[in-house]
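To start, the structure itself, in structure tokens.
With one protein chain withheld, the remaining protein chains of the complex are depicted in position.
Every chain is named by a letter (A and B) in the order it is written, and numbering of its residues begins at 1.
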Amino acid sequence: MTLLEINALTLRIGAAEILHDVSLAVEAGRITAVIGESGSGKSMTAYCVNQLLPRGAVAGGQVVFDGQDMLVLDEPALCQIRGRDIGMVFQEPLSALNPVQTIGAQVAETVLIHRAAKKPEAMRIARETLNRVGLPEGEFPLNRYPHELSGGQRQRVVIAMAIALRPKLLIADEPTTALDVTTQAQIMALLKRLVVEDGMGLLLISHDLGVVAGVADHIVIMQTGRVVEQGATADIFKHMQHPYTKALFKASSHVPERAARPADTPILEVRDLIRDYTLPRTSLLGAAPKFRAVSGVSFTLSKGESLGLVGESGCGKSTLTRAILGLEAIQGGSISINGVAVTAGHAVPRALRRNMQVVFQDPYGSFNPRHKVSRLVAEPFHLLDDPPKGAARQAAITHALEAVGMQAADSDKYIHEFSGGQRQRIAIARALIIKPELIILDEAVSALDVSIRAQILDLLAELQSRLGLSYLFISHDLGVVRAITDRVLVMKAGQIVENGKTEDIFNNPTHPYTQALLAAAPKLEEMIK
Amino acid sequence: MKKAFKMPGFAIGFTMATVFVLAAFLSFFWTPYAVDGVDIANKLLAPSGTNWFGTDHLGRDIFSMVMVGARTSIAVAIVAVGIGVLLGVPLGLAAAARQGSLLDEVIMRGNDLIFAFPALLIAILITAVFGASAVNAIIAIGIFNIPVFARISRGAALSLWTRDFVLAARVAGKGRVRISFEHILPNITNLLIVQGTIQFSLGILAEAALSYIGLGAQIPTPSWGRMLADSQTMVSFAPHLAIFPGMAIIFTVLGLNLMGDALRDLFDPKQRRDRQ
Partner (left out) sequence: MLRFILKRLLSLGLSLIAASVVIFFAIEIIPGDPARLMLGINATQDAVDALRSQMGLDQGLLPRYWLWVSGLVQGDFGISYTYRVPVAEMVQGRVWVSLPLALYALGLSTLIAFPIGILAASRRGTWADWLVMGGTQLGIAIPNFWFAMLAVSLLAIKYRLFSAGGFPGWEDPFLAIKALTMPAFVLALPQASILARVMRSALLDTLSEDFMRTARAKGRTVRGALVHHALRNAMIPVLTILGLQFSFLLAGAIIIEKIFFLPGLGSMIFTAITQRDLIVVESVVMLLVFAVIIVTFIVDITYALVDPRLRRRP
């Protein structure tokens, strides 16, 4: 018998129809993955299963779990099923955990709510479950609090809460989106193992085709509230039918056309760079401890070159970026721009700052919501000694906007009138306006949906060949880095552990950390072949 | 602003507060009766068609006195909020611009210190030193407002400093002072307007309390708090002496608070999820 069967599910919240005629199934011991971009209704489908819907949501159709239609059950009956028969894992492990309760109490709670055991027994089950998800007793006693754990460890706690009573179905809503590549792979492997061990069905929600392709038995592709295609994983990869699926696949593995002509003259040279942070004092006497975020980093970026900087969160890549941009003082080494060196204890002069601009990750946080686009785009003019005024200024703004595919008329609008992709184009226009030679792209495409991401990557490639720009491309996404860079730096714990041509590193990684990174990264191309 | 008037809370609150601001203005040019005219023959009259709120023990028209009293209340509260904003906001912005520095530490510890002195204690100290007057009440309430505004500006500014658009401004070579005024301040004005409305209403309450216990407005400055103090011994047989000034305070404070709450709902980012 099928464990979960969703038939012709519809969902409306107020006047908006969120889901139309969604049908899919999950078998016991199998993984069904639901893939879609933001707004596709994939998460809402998941919440329909255990009926944790927002206020005012009305569902129609059938959600048959274990022979019962969840849509007709009353609240007390649903409370009985939630946690006991259906577990759930969420995207943000930190906010999914109660900050003021110990991890032991939170895992044991699942057991206690369903009166499956008394307190001491519940604590024993909690201990056992935490051991099962890879949080051994010695390092992770039950009285730890969530804030004392790392992102991956927190997600393991969330999983432990979900599987403590060995439910029949586990729903995982983007369980690895907030995590680093290597952690992501470990969590995926853990989920897969639990499915096999417990014979549990898994409904896996994700926006990332690559992440789920390796584990899912069955794939469901959703777009704007509808299922556009579904089937066994192998079949889907072999015979894609729907244009949206094809576009999604193509965008996920998109490689922009690049005509890279790196010159030999360096634009940016970093030598033995050191960046220390002072930590809060731990004792009243004695010096405050220091944390070395960047430790003796050296590299060169040539004119017209695109250099990737890869590493996981906390590796020091953001700190390095800020130091290069002159936003933070350095404690040792030097940064040279066009041959002019800046050493520790000196500020980056304006004349040098003019040569570089930056594009940030979050298209929503990158702009002051109170200013018009013209003012936002023109902000870097502050770096010029003699910025253009009046008509010349307007012409420069128009030129920059048109270079990124926007229009002159957009300069009179506020930023909230644009979509995420358009905002990222405007961010690029802002970076281009003073014609810098170097643009630092700090996770610039990470927050975008795959189809938009492909467009922005094309734009970046086009701008580079047309204007001869140099890029420092910082990303955690190895696929994107491979597509757009000539050379790659791999950073770990404040140091560059590997440095070489992109293709060489991806084909023959020498450092164990690079090897681990690449092994963990989802490999979509191989799946398709 | 149009959006604000569509909220019933704001519309009602705004109307209530406006009535008193207008009454205060009008009192400069016209009141039904002169407030300094003693008319013992007509003392302690109950409210009637000729004296809407009745008369006091000296035969003065209470309606006219409430109108003139609004002047004092509004003036004290506005200037006190002004002191709080003009000193508190720059301090808060400066502390946020240099988070974790000695300056930040000094400003925040100074704030904590002032927080340990309720406005009344500040007023007591000032009055003990300089004697009682409406100006001292303004200063006392104003000093109390400084840490209030410093604290909320610092808190809001700190979260703005981590935003990418501030980083972008720094990449554009802008200094901390310039960023504070160009990027931080415009993004906290909503918050300041809400807090300003609330502190304004608290100021009116505080002025009334200070004048009531004799630490605020002195004779002959008319004030709601003093009218209440004067009525104290006569309330049991002439309750209208206390009821009308009291109602004036309640009406104004209620109006301002309704406005503040409506604005808070309007500005609350949680209400406007343009991201999803």
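The rule is short, and it goes like this: a contact is a pair of C-beta atoms (placed from the backbone, for glycine too) under 8 Å apart; a residue touches a chain by one contact, two chains touch by 3 or more.
Predicted model only: the values in this text are computed from it and were never measured.
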Touching the absent chain in the whole complex: find that residue among B:48, B:189 or B:232.
B:232
For the chain not shown, which residue from B:26, B:124, B:158 or B:193 touches it across the whole complex?
B:124
Absent-chain contact - pick from A:161, A:378, A:426 or A:460:
A:161
On subunit A, what residues meet the omitted chain?
50, 52, 75-76, 79-84, 86-88, 90, 92, 95-101, 109-110, 113-114, 145, 147-148, 158, 161-162
By the contact definition given up top, give the residues of subunit B that touch the hidden chain.
109, 112-113, 115-121, 124-129, 201, 205, 208-209, 212-215, 228, 232, 235-236, 239, 242-243, 246, 249-251, 253-254, 257-258, 261, 270
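The rule is simple: only the chains that are shown with their structure count from here on.
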At what distance in angstrom does the C-alpha mean of subunit B lie from that of subunit A?
47
Of subunit B, residues touching subunit A in the complex:
163-165, 167-174, 183, 186-187, 274-275
Within their complex, subunit A touches subunit B through residues 325, 327, 350, 353, 356-358, 360-362, 364-370, 379-383, 416, 427, 430
